[in-house]
Structure formats: structure tokens, C-alpha cells
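Chains shown are a subset, placed as in the full complex.
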Amino acid sequence: MTVRIAVAGASGYAGGELLRLLLAHPDIEIGALTANSSAGDKLLKHQPHLLPLADRQLQDTTVETLKGHDVVFLALPHGHSAELAEQLGDDTVVIDCGADHRLTSADDWTRWYGGEHAGSWPYGLPELPGQRDRLVGARRVAVPGCYPTVSSLALAPAVGLIEDEVVIVAVSGTSGAGKSLKPNLLGSEVMGSASAYGVGGAHRHTPEITQNLSAAAGRPIKVSFTPVLAPMSRGILATCTATLKPAALNNAVREAYEKAYANEPFVHVLPEGFWPTTNAVLGSNAVQMQVTVDEDLGRLVVVAAVDNLAKGTAGAAVQCMNLALGLPETTGLSTVGVAP
Amino acid sequence: MTVRIAVAGASGYAGGELLRLLLAHPDIEIGALTANSSAGDKLLKHQPHLLPLADRQLQDTTVETLKGHDVVFLALPHGHSAELAEQLGDDTVVIDCGADHRLTSADDWTRWYGGEHAGSWPYGLPELPGQRDRLVGARRVAVPGCYPTVSSLALAPAVGLIEDEVVIVAVSGTSGAGKSLKPNLLGSEVMGSASAYGVGGAHRHTPEITQNLSAAAGRPIKVSFTPVLAPMSRGILATCTATLKPAALNNAVREAYEKAYANEPFVHVLPEGFWPTTNAVLGSNAVQMQVTVDEDLGRLVVVAAVDNLAKGTAGAAVQCMNLALGLPETTGLSTVGVAP
Amino acid sequence: MTVRIAVAGASGYAGGELLRLLLAHPDIEIGALTANSSAGDKLLKHQPHLLPLADRQLQDTTVETLKGHDVVFLALPHGHSAELAEQLGDDTVVIDCGADHRLTSADDWTRWYGGEHAGSWPYGLPELPGQRDRLVGARRVAVPGCYPTVSSLALAPAVGLIEDEVVIVAVSGTSGAGKSLKPNLLGSEVMGSASAYGVGGAHRHTPEITQNLSAAAGRPIKVSFTPVLAPMSRGILATCTATLKPAALNNAVREAYEKAYANEPFVHVLPEGFWPTTNAVLGSNAVQMQVTVDEDLGRLVVVAAVDNLAKGTAGAAVQCMNLALGLPETTGLSTVGVAP
């Protein structure tokens, strides 16, 4: 089976990572690569690590360029995918790495992103309860945000054991911000420095985490989420904590995690005594996590690591494509990181 | 006034930072420099950045070497300061950068460090309520841990406004771990990676933060503390959060912080819209912080930055020496960071 | 065809990279993994990025453990491979990532490494003139050093055009030094800092580069080589320069490089205007290079990038295994880097 794919937004970090993974996928033929201001450039200029595609020319991001592929990956700023998807029709599977179709609540969309809600698509985190089935054979997939991926996986198995409020502080590499030319993303500013942003519930991934955990819990979960930028290109390490219900037994916690992920190929609860590091998942589709209980406080603490560009974005997109097309879910993906 | 000082543990990071600051102090004459396994070496070998002291020879850490100085700074592993201090007598001011005399509870000491409690000394965080007076003229000072410094300052002004449990996730550079030759501290492991350690209430700074906040609150405060190692040499960025009491008005929060630190030379509550970064305090004695309220959750979020080696250790030590000796508190110290 | 392999030295960086690449190789079955002081540990403890092998137990490095495999990779300190190889016999292909059999001159060996020369094996840099043929079907391969790989490839095409002395300054990540617990390799020392070592012709890779370039030139080439440690885990960027012979025409230079590497799958001379970066080759088996002439000086300048652990060590080892076994040379290897 050969699947012909296109990538819209191939000059950016998410687009580059999609291509890196798709080059290693046995069933893929890489078709059109599009960009916005970089259209006309050779890909080498923007993705010098993708040597097999170095001479490919970036085209304009239009329906004409994208149509006729089996799968179109969208790695575009939010607000662009709904119209493109409609015009591409249902013959084409559309995997959207942007935010447009992640939130199910139109009110949430309007509050956090502004403008009109484009509707929700099957949510591309198959490891959450009930999600995998919606992805098999899907023609549209909303790939989750990077922070929601790691945070939701870190806390979903515990929602029955904890009180209603969780606190998440997630340390992230800078590639999550894309290639935006902002002063605070310059190497000179980033190296040697840590900084928080979107503090106090201001980050747009907050309602997405809230949506996921509330759905898993079957009741509203409140989420305090603070992202912290650290001097590394890739990776998120999320520290996730919540008060355990009085009745929750300590050994029930580990059991819940081991049970939840026993058959998941990409989510690994580490053996006791081991703690995740982001470089162990660099470039891989794995999530590594460890879970413990602070017994003085009766508090659950989960630490989870993910590569924001791989399982956090492009790896999830490929995983969802596999599900949508009926391919084995792990095809072309790996749990092996590039370290040190 | 010329103060003759000695530094025990001059080959390590805390010792080096002490000497860096003391070289810029107008009233200091640098006397004996001691080490353990490095005794006999020229200082250049261990502190190549301290050129004015390059030819100084490290001596053994003994009472004989240290006595006769006005001030002795101890930058030693815990367990060594009590006996040295006793033998030095009250003629010598002893400033201990180690943990031995920070905790007031003997039970806490035994639980967290093991062995017998050596007693507590005036605690070197003058910005906490009631502490400055205890430091003026003191002959013994226990310099706080780096995490407790930034965490306690970040939350102390709010203790009257919050519920009894706080959650702190603090991202730290690697110098906090000292020059220990451990595999996980190798550059190849650290660069590009974030990792948590001491998770679940296991870090020894937890009881120290608890002690400080409980003292400030006049009631027990429970502390969930998770340290995260990030790829940078220096700096701590602490994200500190707690549920506000129902009656706490939002503007009361900022007011409490501005009032608490209005006259503090080293603690800066940033204007609204600005968030701290660790490189803005690198090498300086300043703490920069910002405070906000997550109104959806009724939750306080404070983010604070400190240089773990400067205000987090050696800068605090110099500040306390100034207080102990009756010098102006800011002598030889600066709020100017080295950035970018 | 299934090839059963063993890795001696599986707990180190070279061993980990070998396993990372071999896990992606379609014809490989991973057999014994051995270590020295870490024997008995689960692999997860030392290579947390290699999840599929997490539960494998490290065994002692003995002939008994290693024999019976089709291929044995040695990632050991120098001095250990000759005896092991002899005991394993010719049924086993031995690929030595160490230095023992790289130098052809016994005098050079004794001068640079001390002790008796163990003899030379086919040299695992197939892109050098005449080397590939010696590797096809070989039972023993000496994998080149990381600096010699990039330096030799950067200069070999030009040896007919340049005078007899070359100057190489190569900036390297820290993983080249392995997991040695040395103070200067600690993250706190490495981050934010650059430093040279082995200056003045003192680095052991100097005679190996000299050997390669002299062989390619058919006359003695003198090599000034200075390695510089930079704050990154992986990657070497080598700046290589030499005076052009008076008769050398500028366009002859580019022509020589393009001709030399036209059919090489792993060596890429970039189009004019593009310069290599180490992150574009991170994790890949590619060498990217650019060549120019300083016309004011009549001087050739070549800049080349390689991943020291991949094409610089483990990738070359896999490439040589493929040649030795008669597999397609590129099997399991990639020119796609992991960036950003």
C-alpha cells in the first residue's frame, strides 16, 4: 500500500518533523510540500537535515496544490484548516496539527482563540479512554497540542483517585514556539535562562487539558497550568500533581497507571526508582512517566516526558494517520530516543 | 574597616562564588582558603575565573588554618560545621552555607539528614518577617538553601491570603548540585534535557520551606515541592501556587507583595506585564518575581527567579556578614545581572 | 537474512548509539550486551532512550558471552580488542570502535598510545580512496575516530591541489569524551563555555588524520589539529584549511569535491551558499560539507559537519558491517537528521 501525502507548512518545525518521520515510514510517498512566505524556496534552505528532500521546491499553500493526495497534513497557524479541509473533500484524509478543531465547546473556542468555532474533529490522542475508536477510519483528525498530550496522559489514569483540581508545571524546549522571530526566542536570550509564560491560566492549552481530563473523569476537573521555557530545543517535562481522595490507597495509584498503559505501545510507566528525562524521548514517539505519592500531603505527583515535536505533534499525526488508514498503529514510529 | 575572612571549601561552586563576591567587597581582606582533597593545589586549577587569587594555595580545612579570621565562611558538606564553629569560638563570626543549622526542629533534622541535630542558628534570610533583627550582630548564621530562599520569598507575603497547602515546582541549573562527579550531571546528559528529582516530597529543602512558610503564617503550611533540573549552569525559576481563601480579593494580593518588599533592596516585584527570567538575575543578589491570580480557579501563582549561587547561597552569606558586622546590608552586593 | 550481533561496552555512548541504529536495522537480532562495572544492571539504567531493550541485563565482557554471534561490536577502551578478537576467531565478524587497529605504523602506535602495536585492520572509512574494497567481506574492521572521519573526508579530495600542511580546528560536542566522570565534563562547566584541549599536536587523532591524508595524497601531509569542546552533546564541525598550490584553479576545487562524492550516499557537498551545521546531521549518518577558496590568500577552506556518535562512530560501524556481510551499504542508515 502506498499512501501519497502532502504537507502544508513544510518550512516550519512541525512540518519538518512530519517529513522526518514520514521519510522513515514504509508506506509513504511524499507529494506536495507547501509554505507561505517561503514558497518557491528549495526545502534545503529551511530543513537542511532532510537531505533526501533537499531539492524539493516549496509550493504555495492552496487547495489546488494539496488536492489529489491521500492524506494532507496541515501544520498551519490556527484559522486556516477548516476552509482548506472543506475544499479538499472527504476523499482526502486531513490531519490538522493546528488548534482549530481540538476544542469541543464553541464557547471555549471563542474565549481562548476568538472568532467562530470551526467545529471539532476526532481528537488525536488514542491513548485517552474512548478516543482510539473514533480515530480508526477517520477522515479528519485534530492533533492535540503538545502540552495537553503529556499532561492528559500523565493524569488521566488518576482522575478517579484525585480531587477536582490539578496543578501542572511543564518545562518546555523552545521549538514549541515555532520559528517565530521574537526577541525572547533568540538563542542569546534563551540559553542559560528559564522563564514562565502564559501564567495564571492564560495559556491556550489550558482549556484543552481541562476538556481531556474532565472527559476522562466524567466530572469537571480544574486545571492550573504553567508552562516554563527552558534552554533546550525539544522536549517537555511535565510535573503534574493533585490531592488524592482520602480513600485512595497508595498502591491503587501505581496499579491504575500500569493498567491504563499496559497495552499502549507509546506510553511507558517506568519501573520504580527511575524518573523520566526529556532526552530519553528525543525524536521518539514515546511518553515516559513515573508516578509517586507524597505521603505527608496525600498528594499524587506524576512526572512525564515527551518530545513536543514528535509524540507532541508530528508523531501523533503519523500515529493518527495510521489509525485513519487502517495501518498498524505503530508503523513508521519508534520508542527509541536519540540520546545523549 | 578591614574584615579578614577565610573560606572553607574554596574549591567548590559555593566557595568560588563567595570569593567572587568578596573580591568586589570594599572592606574585605581574603585570608585562608581551604579545601579537602584539593588541598595543596593552586586556586587557579579549581577557580580559573578568579584571576586575582590564581596563585593562592588551598590549605587543609582545619581549625588551625581557619582561626584568627574575623569571619569564616563554611561551604562544606553537612555535618562539618558544628565542631569547627565550636572550636573557632565567639571571636569569629561563622557563616555556614551548609544545612547543619537551618532547621529548628531536631526531629526534622533527624528525619531528613539523619544523626543528631547540631542546633539552629539565626537564619540568613533577612527579608522574612522577624529575621533581620536576629542577624544584626550575630556571631553565627545559617545561610538558607537555594530553593527555600526563592520559594519562601515568593510565598511569604501571601500566607495570610491562601489556604494551607502550596505547590512549588522549581527549575534549577546544575551548579546547585555542586561539583559532584555523578553521571547524570555530565554535560552530555544535562544539555538538551530536563529531569525532575527528589519528587514526592523527598528533597531535603522541603522541611526548610515548610518551616519558613509556617513561621510566616503562624500556622502549619503544607508544601509540595518538586525540583527540576534544566540545561543551564545557574539560576532557579520557581513556580509557586496556592488556593486563595474565598475572602481574598485579587488586588489584595499585589498589594501584599508590594508592601512586603517595598523597602527590600534585593527583592523586586516586577511591574505588571513583566515576568522574571533567570538570566536577568545571573550573578546578582536580586530576586525578581511576578504575582498573578488565576481567576477561574481562585488560585495564586507566583513566579520568582534567583541565582542559586548568588542570592541563593554566597550572596546571602555576604549579606548576612554585612548585617552581622554592622556594615550597610548591601555593601559589595548588586542587583545587576550578567545578561545575556 | 538475520544477523545476530553482540555489543561489548553497551552501557556507554558509543554502545548506546550502536544499539539505537541496530534497532532500526531490518536484518539484525540483538544478542548479548556486555559492560564492565555495570554488568548486572538492566540496560534501562544506562540507556533510558532504548525502551525496546529496557529489560535486557548487561553481562560481563568475556569471550564466552560474546562468542556465537555473527558480528561483535567492540566499544571498549583501547587495548582490549586484540585478545578478544583472536579468541572469537574468524567465524565472527569483529567491528572495533576503539583505536587499537587504526594505525598502520607500529611506531606511531607506540608513540601515541604506548605499548605494543596490535596490528592494523581494514579501516572503516569506505569513502576514502581504496578503502571500500578492503571492507567488503572483511572479518575485522577498525572504525575510524570521529575527528579523523570528518577531517579526512573534508580534505581528501583536495590533496592533489594543496601544499603539504593542513590546519584543522574541530569544534566538538561532549559525548566524544564518553561518560568519563571528569570535572571538566560536568554540565556546569561545559554549558556556556568553549575550551580547547590536546593543543599543539597532542591529540591522538592527529596521527590517524595524517595517515589518511598522506595515503590519499601519496606523499606526507603534515596536520595541525586542534579540538575545541563546545556546549553541545553531539556533533563535530571541522574547519579545515590549506594553502592551494599556485597552479590550482578555483573551479578545480569544487569540481574535485563534487567528483569525489558524487556517488557517495553519505557525503554531501552542499550547493554554493549553504554551510553545514551540526544539528542538520544529528543522529544521521551524513557528512555535510561546503568548500570555498579565500582568494586573497590562495587558501582552501572546507567546513564539514558530522555526528560524532553516528557517522563518527556507530553509524560507520553499521555501514562497515553492511559491507563486511555483503548487505547493501546503506541498510538501516539514514541521511536524515533530527532537528531542530
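For clarity, chains are labelled A, B and C in written order, and residue numbers in each chain start from 1.
Throughout what follows, contacts are C-beta pairs under 8 Å (C-beta built on N, C-alpha and C of every residue); 3 or more make two chains touch, one makes a residue touch a chain.
If you're wondering where the values come from, they're calculated on a predicted model, not measured in any experiment.
Here 3 copies sit in place, and the number of copies making up the whole complex of this structure is 4.
Assume only the chains that are shown with their structure count from here on.
The chain closest to the protein's centre is A, with centres computed as averages of CA atoms. In this assembly, B is the chain whose CA centroid lies farthest from the centroid of chain C.
Separating the CA-averaged centres of chain B and chain C is a span of 45 Å.
Put simply, the C-alpha centre of chain A and that of chain B have 37 angstrom between them.
In chain B, the residues that reach two or more other chains under the touch definition are 173, 188-189, 191-192, 231-233.
Interface residues of chain B, counted against chain C in their complex, comprise 13, 173-175, 177, 179, 181-183, 185-192, 231-233.
Residues 13, 16, 20, 23-24, 44-45, 47-52, 175, 191-192, 233-234, 268, 270-271, 274, 276-277, 279-284, 286, 288, 334-340 of chain C are the ones touching chain A in the complex. Put simply, chain B touches chain A in their complex at residues 165, 167, 169, 171, 173, 188-189, 191-197, 199-201, 222-224, 226, 228, 230-235, 237, 239, 241, 243, 275-280, 282, 290, 292-297, 299, 301, 303, 305, 339-340.
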